[in-house]
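One protein chain omitted, others in place.
As written, the chain order gives the labels A, B and C, with residue 1 at the start of each chain.
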């Protein structure tokens, strides 16, 4: 734990070892960025929503978003880009938002969640964005897939009920923000 | 440091001792809420901006906002309310925002800041809100004062140049967001 | 129609006679403001949604929002205040939004609506706001009532299906914008 008290920059300032990260997670809210990838038509209307999914141990599909921690000394834009590349591959051509103001702030709690959003590992606060993607998506992690659904499909309860951590309601918020169907 | 690895809730889960907090600050971004108090007319237009200020060691006035850390297991709304009460007193009658989406996300860095916002102590990410106040403001901390300025005064360079950490540009953003003068 | 060609201000510049208004409605989009009244708790969370309703000719209840036209030379804030007073009474104490940026822009068409929103009379473009109300609501028009529902009730399909012009989907958008349930 000694290294943790060093206050000057080190070569990997954002990286805590596993023990340190576990300790911090038990005492501090972690800050995340999350992105819902979408495809737009020429008029800016959402025509497809990109959901990440993987099978859990029992073979059950669970959906999620592009999501990841903002590291020490990293800007939110850099974090967003890094996690988009990691989860959608290098050819996705995401269009990052002009404004850092997220469409919502999602609050995940490990227990006793007042928001309905949960994360077993930690109290996390996520800045949530809708990110248009123009290129091809190809997740780098073997187990992870991208499904492109219509907004109707993404908003159906069969899909929204199968999100990790209750994120399904964020799809509703994102589509409402993007004026889908209005 | 042993206590830090405890992962089940403890009686003061949000409170780290000074050493632990210093260690975390050297490795993780801290999450803050910030509020710019305003007084509105009946039509929702900003007529006054409330700035906190205190004299520094050399007797120089420095302005700031209501600002404070989100603690472990605390919601952003609770954090906002707690810091508003601490900095404006119990009679301020703040009207918290309906939407958690902040008008901007401010990124403070201890050095090499790409945003122009700085915080010697840490990398901090602040969710920034404009908060209408209807009651009387009476800071609880002796050294802290509240000045109610017109938007013109708050936006003048004499004021914006005297903010802690470069926050003056956030006043410009806040007034632009609130359509002041348009 | 002669009066319509007068280009200098007249005593009632916003008032067209019925024939003129009908003519304009057949050729130009009309600009409206709409407000969904809400009651908030101390933390800014929506606890009640105020819906206007009246029985139609067949005794069927139809819901709507506070809604009205922006008149010539009238500011959007003035129009919003005037329609809130007309529909909610003089004691409602509405808190008008700081920012004129609406949570959405609703497009109503008399036929062939691409938005799903309809208005038999006209093509109307409405700036939509969520407006907290602190006082008592007492509609001035005899036939109109205000119902205060919980967000759950307001979002139920029994209610959203009974809105004039398809406005039910705007309730969903408004509650998503206000982070209800998240």
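Throughout what follows, a residue touches a chain if its C-beta (ideal position, glycine included) is under 8 Å from a C-beta of that chain, and two chains touch if they have at least 3 such contacts.
Everything numeric in this text was worked out from a predicted model, so none of it was measured.
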item	value
Neighbouring shown chains of the undisplayed chain, as defined at the top	A, B, C
Contact with the hidden chain (one of B:22, B:93, B:144 or B:176)	B:176
Sole contact to the chain not displayed, among C:36, C:51 or C:70	C:70
Interface residues of chain B (partner: the chain not displayed)	104-107, 115-117, 169-170, 172-173, 176-177, 179, 181-182
Those residues of chain C which, in the complete complex, touch the missing chain	1, 4-7, 9, 13-14, 16, 19-20, 22-31, 70-76, 99-105, 107, 109, 111-112, 114-115, 123, 125, 127
Chain A, residues in touch with the chain not shown (by the definition above)	38, 40, 42-46, 77-78, 81, 95-101, 130, 132, 177-179, 182
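By our rule, only the chains that are shown with their structure count from here on.
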item	value
Centre distance in Å when chain B and chain C are each reduced to the mean of their C-alpha atoms	35
Separation of chain A from chain B, taking each centre as the mean of its C-alpha atoms, in whole Å	26
Overlap residues in chain A, where contacts from two or more other chains coincide	104-105, 107, 115
